[in-house]
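This is the structure I have questions about; it appears just below.
After this line comes subunit A, so read on.
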Amino acid sequence: MDSLNNYLFVSVILFSLGLFGVITRRNGVAVLMGVELILNAANLNFLAFARFGGMNMAGHVYALFVIVLAAAEAAVALAIIINIFNNYKTINIDEVSELKQ
Partner candidate 1 sequence: MNYLLSWIIWLPILGMVTIAFIPRDKSELIKQVAAIVSGIQLLLTIYLWRIFDQSVGTFQFMERAEWIPSFNITYILGVDGLSFPMVFLMALIGFIGVFVSWNIDKAVKGYFSLFLLLNTGVMGVFLALDFFLFYIFWEVMLLPMYFLIGIWGGPQREYAAIKFFLYTLAGSVLMLIAILALYFTCGKTFDMLVLMETAPVALNGMLWWGMSAIKVIWVLLFIGFAIKVPVFPFHTWLPLAHVEAPTAISVILAGVLLKLGIYGMLRINYTMLPDGVFWFAGALAVLGLINVIWGAMCALAQKDLKKLVAYSSVNHMGYTLIGMAAVIAASTMNGDNLISAQAGMGGAVFQMFNHGTISAMLFILVGVIYDRAHHRDIDGFGGLAAQMPIYTAFVAVAFFAGLGLPGFSGFISEAMIFIGAFPVFKTIVIISTLGILLNAAYFLWAFQRIFFGPANEKYNDLPEINTRELFTVVPLAVITLILGIYPRPFLDMISATLNVLIDSVVSLGGFTSAF
Partner candidate 2 sequence: MANFVFWLIVGLTIGSAILVVQSKKLVYSAYALLFTLLGVTGLYVFLWADFLAVVQVVVYVGGILILIIFGIMLTNKITSVNISNTSVQKSIGSIVLLVFIAGLGFMVYKTPWVSVANSEPAQTTETIGRLLMIDYLLPFEVASLLLLGALIAATTLSRKDD
């Protein structure tokens, strides 16, 4: 457990799962969840590197900002999704597709 690589592997898996979720999910909210996984993976990286890099607190600050931004982003994203729902009555993003030449 005291190995950097352990954390990194976990982060790799989380990241990859996040990507998987993003590219396979149809529901907008579910896609957002995938994004959250990615962000968490990155954060895990930051903190792991912080710890094994001699308690480099820059990583902590970074992670903090990432969380804040994730919150802001989620808020706006959900507002948009709700909007979509109001107009389309669906939030399956592939059905939201009127835009084409």
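Criterion applied: all candidates are chains of the complex that A comes from, given by their letters.
The definition used in the following text is that contacts are C-beta pairs under 8 Å (C-beta built on N, C-alpha and C of every residue); 3 or more make two chains touch, one makes a residue touch a chain; residues count from 1.
Owing to the predicted nature of the structure, the values given are computational and were not obtained by experimental measurement.
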- Message: All of these sit in the same complex as subunit A, but only one touches it there. Which of 1 or 2 is it?
- Response: 2
- Provide the residue numbers of subunit A that touch candidate 2 in the complex, in ascending order. 1, 4-10, 12-21, 23-27, 29-30, 32-34, 36-37, 40, 43-44, 47-55, 57-58, 60-61, 63-65, 67-76, 78-83, 85, 91-92, 94
